[in-house]
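Missing here is one protein chain; the remaining ones are kept as they sit in the complex.
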Amino acid sequence: MEKIKVKIDNRLVEVEKGTTILEAARKLDVNIPTLCYMNLGDMDIEHRPGGCRICVVEVEGRRNLAPSCATDCHDGMEVKTHSIRVLNARRTVMELMLSDHPFECLTCAKSGKCDLQSMAIKLGIRDIHYQGEKSTYKPDFSPAILRDMDKCIMCRRCEKMCNEVQTVGVLSGIYRGFEAVVAPAFERDLDHSECTYCGQCVAVCPTAALTEVDHTNQVLRALADPAKTVVVQTAPAVRAALGEEFGMEPGTLVTGKMVAALRQLEFDYVFDTDFAADLTIMEEGAEILGRLGKFLAGDKDVKLPVLTSCCPGWVSFFEYHFPDQRDIPSTARSPQQMFGAVAKTWFAEKIKKDRKDMVVVSIMPCVAKKYECTREEFATGGNPDVDYSLSTRELANLIKRANIDFNKLPDEDFDGPMGESTGAGVIFGTTGGVIEAATRSAYEIYTKKPLDKVDFKQLRGMEGIREATVDFNGFPLKIGIAHGLGNARKLLENIRAGKSEFHAIEIMACPGGCIGGGGQPLHHGNSEILKARQKAIYREDSGKPIRKSHENPSIIKLYEEYLGEPLGEKAHQLLHTRYFDRGREIVIEADVKEEQ
Amino acid sequence: MSENIKQIRVALRNCGFINPESIDEYIAADGYEALGRVLTEKTPEEATKEIIDSGLRGRGGGGFPTGVKWDIARKVESDQKYVVCNADEGDPGAFMDRSILEGDPHSVIEAMAINGYCIGADKGLVYIRAEYPLAIERLKTALDQAREYGLLGEDIFGTGFNFDIEIRYGAGAFVCGEETALINSMEGHRGEPTFKPPFPAQSGYLGKPTNVNNVETFANIPVIFNKGAEWFASIGTEKSTGTKVFALAGKINNVGLIEVPMGTTLREVIFEIGGGIKDGKKFKSVQTGGPSGGCLTEKHLDTPIDFDNLLESGSMMGSGGMIVMDEDDCMVSVARFYLDFTVEESCGKCTPCRVGNKRLYELLDIISKGNGSNNDLDKLRNLGEVIIDTSLCGLGQTSPNPVLSTMDNFWDEYLAHVEDQRCPAGQCKDLIRYEVIEENCVGCTACARNCPVNCISGERKEIHHIDQSLCIKCGACFEKCRFNAISVS
Amino acid sequence: MAKVKSLADLKKMKEKLQSDISLRENSKHPEGMVRVKVAMATCGIASGAKDVMEFFTVNLQKRNVDAIVTQTGCMGYCYAEPTVEVKLPGQEPVVYGFVDIKKADEIIEKYIKQGEPVDGIIPVNYETIDKK
Partner (left out) sequence: MSAIKIKLRENDLQQLKEVCSSFNNEAGELINVLHKAQSIFGYLPAEVQEVIAKELNVSVAKVYGVVTFYSFFTMVPRGRHPISICTGTACYVRGAEKVLDEFKRILKVPVGEATPDGKFSITGLRCVGACGLAPVVLVGDKTYGRVAPDGVKEILKEYEDK
């Protein structure tokens, strides 16, 4: 690669041709401020619309200022990143943005974590010289995501995630000029769109234009109600990220502190979704082996590959966009819902409580889980299996509000029996984890031989689509992995075209899997954070005494006492689900009249 | 030829002479000969060099040397390239491109084919405003005729060169005049510009190298080959060769389309060709370059018009709209008018253009209502300069020009609005009052009968009164009064 | 119509077309062809050029004047639309502005039929490329 020399703020740096001014400056530790720019390099997601104009710099010989995120260096280029001209322009642009933004910082959900706010602080804005009309839009309350477009700064990150990364296509820039904003078709609310609630728009929104629906007050009320027994479950990815909200390094595991905090919040039982993850493996693994067995026996009607179904964003995605393929995914419910179903039956019986008097709360790295809780098929007589789902961010807020000094908490253990889990349950939190957990159990059950090595390194990584073949005693089991719905779409299109050779595929809606979920602490566009969380997950797994789901003693007990066999009648009733055709349908008007 | 003839018709050579729906008349007027000669006698490199030598610069506004642009596209290697004709004439008050397409569509077709040969493209696209139905119809007719004659299609002039043209419609977005926005629009997207580089010559329509020129630029091409680059370069000035078509409009007697050699002065255009100001009023300003341009004044009248001089004077060539204003025009209102346009036409992608122009408009609005302060004038200038300095595309980079140039040239008028709450031209509605001059009023009732809001009272043959609380300042009474009994203040 | 297969084809075609036109237009015969061009661009049409063209077509025939009436593009005189160019055989063309039906009638009766001057001529104010 050709090397070129660039002078930035009077310091020379040598970079490869094609490097942007922004990247070259970072080499010199000159951090030019950016707002709309986003780079999740490891997942091949780069967003540089050049729209915010905060990152402008002065380039010698150029008539106007250059956006450093979108301007390539050329040999001999001289750049000034903080001349008075640049600083004045940057400040004015920032003031313009603020002049069309509500002054609600004190009460805003994003206060303290808002990129716009930190930029205003960084640029030393003390006064907004330009004032005038502000754009106002109707707020949109969906079951999981709240849209308050008055706070939109048109960075278009959400649009990028929704369309190009996730290929869900719910959001688009609409109108133009001052009226321009990002919205669903016809400015309908999200719950009238094909939104999967994957929450990636929320995860990348620099302001509070997109936030998750806040359920912390409902949870506080339930905790305060003496008539209620409140049970909490924590998803695997939460423990690898929660610490970030308390100033810890990304990748710090805080499982024990999290349990202690929940106990201090006075949850009656602190359980683990990892337990339900092990349960999921029992059911899903049995399904994979069942279908595989039929396939090998020559059954032409068997549907392969088996697709995982623990991710609610992914479930919505195929219901909307691939309803014709809805008999391919496993019918196993997600761990969150399996947990709820078991908690409000088996465990309720154990503690002699009526399900009405129980409240199940989940702590999830996800916003789609909030929506999943509202799906009718996951309720009995109107009483949902999981009552409230809080995001990792909401839990952090709750801990702070309860005056708990998180960093000084001792490590505590989960309660039994639904707090016991294996390493296989933990790795559900990262891309590749579910299928690795399933492989560990399926291998031993299929081959009836113990694994020499529990780690399947070939299933790990960050590439958007991965594939691997595992030798099942002579039978090559072909496994596919996709994270990010855009990657999932590619695999599904292959399946639809009959070109897929996989036997089992794991799909996660969010890039990185649950560690990169829409409910996690904001990564502000830094993919190093995701990689650190992934490492933490594998660290927790390798530290566990038991690492295969089917060896979890509490799971074994649950089947013995209550469920019987995987895929058995009871299991089917509590742990499995069905999917719906939710594709867009064109109805001829005459038929509509007949209908009415 | 008499001395006072200032116009030379090069781009408009056939407009008004031939029947635009007859390819035969075009051929009789040397049509398609340039294409024939280029294809049979010149290599693409030689032909491109001829355009470089002619000194032709883009007539769409930017003034980039056309031949150089072609050369860049020619040198990029690609299996597929495109030629695009930008006929999305969006400047309000400009209609050069429409007139050429309505009067001489074949010249554009011929030029696009030549361009295709030069850069190695076999496909051309005309991006045309849907608001120009007649131009579209004539262009379609011309395309059919050219295909029928084998002048478009395969193996043109027996040389093995293939070229054909498709039409793409604009849908009412001024920003699509910006080439990157135009390409996005042709691909079926929102017409939002993207940053350059990459330039369309590297990655344009469908990601392929694309050369975009506007209608008038293309209309000049066949002449350059027929008459020679040297001939073309002999017209105009050293750095701006050839002629420029202007659409003269506004408060001028001879509204119309003119074509003058570069270097002609504004005075010659306005007072000799344009026949001076309408109704014997006093010349105040001429606006060139549309919403991207500026308002020039008396002191610029003897400036020879070319790309560089206009830029230096704080305006620009733009695509050739030329709006003449007289003493009755308020320059604050004119600036506000253009900003209103820009605010409506901004794509909304970048902050300075989306929000900044809105704020500029709002400041001008406050000033024109008499509520502005000197501080607001400072804000106008700083904001205008930052918008120019930081906007993503040509629209934002030029949108404050009407404000900054009127501030430069008509500073007193701005001061009158903010310091005395007075509009010297008597145009800003909020700053004027219509009143009955009692000595002159004969009670003819003409004003009262014509008042649209019935705010004038008075019996026949008695003095009338205007109810200021109801008056909408439409000026109907003033215009209808034959006794000079209505005053504006 | 035959295809233009080579540059020579085109040149032949052009010569024939040009000689046809010059035969018509430069005829010394008093009964020779009159050529009327009506500017039919958007602003011409908006000012009524269609009616004017129709009037010329119908009335020249009715009044037994051997003439060709064609449309053309914008002549540039937007302020004076509709504009009409009239070329009598062997003479320089003249352009009339503000041509309504009444004016058209006058042009036919006075100028075309009798060669008498009619008011409303727009003086030529440009050079063509051939003259330059």
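Side notes on the structure shown:
Labels for the chains are A, B and C, by order of writing; each one numbers its residues from 1.
In the analysis below, a residue touches a chain if its C-beta (ideal position, glycine included) is under 8 Å from a C-beta of that chain, and two chains touch if they have at least 3 such contacts.
What you see is a predicted model, and the numbers here were worked out from it, not measured in a lab.
Though it is not drawn, the left-out chain touches A, B, C in the full complex. Among C:43, C:69, C:94 or C:129, only C:43 touches the chain that is left out of the view. Of the options B:9, B:98 or B:244, the residue whose C-beta touches the omitted chain is B:98. In the complete assembly, the contact with the undisplayed chain comes from B:287, out of B:54, B:107, B:287 or B:351. As for the chain not pictured, it touches chain B at residues 89-95, 98-99, 130-132, 168-174, 185-191, 206, 247, 249-251, 255-256, 287, 290, 321, 323, 325, 329, 334, 337-338, 341, 344, 347, 450, 452, 472, 474-476.
In the full complex, chain A touches the omitted chain through residues 163, 169-176, 183-186, 192-194, 320, 580-590, 592. In the full complex, the hidden chain is touched by chain C at residues 42-43, 45-47, 78-79, 81.
Assume only the chains that are shown with their structure count from here on.
Central chain (C-alpha centroid nearest the global protein C-alpha centroid): B. As a whole-number value, the distance joining the C-alpha centres of chain B and chain C reads 30 Å. One simple way to say how far apart two chains are is to compare their mean CA positions; for chain A and chain C this gives 74 Å. Contact with two or more other chains is made by no residue of chain A. In chain B, no position touches at least two other chains.
Taken in their complex, chain C has these residues touching chain B: 1, 3-7, 10-11, 13-14, 17-18, 21, 37, 39, 41-43, 45, 70-80, 85, 124-129, 131-132.
Partner chain C is touched in their complex by these residues of chain B: 1, 4-10, 12-22, 24-25, 27-28, 30-33, 36-37, 39-40, 95, 98-100, 102-104, 132, 134-135, 148-151, 157-158, 223, 227, 235, 249, 253-259, 273. Residues of chain A touching chain B in their complex: 49-54, 56, 64-65, 67, 70-72, 85, 88-89, 92-93, 96-97, 99-100, 129-133, 153-154, 156, 173, 175-180.
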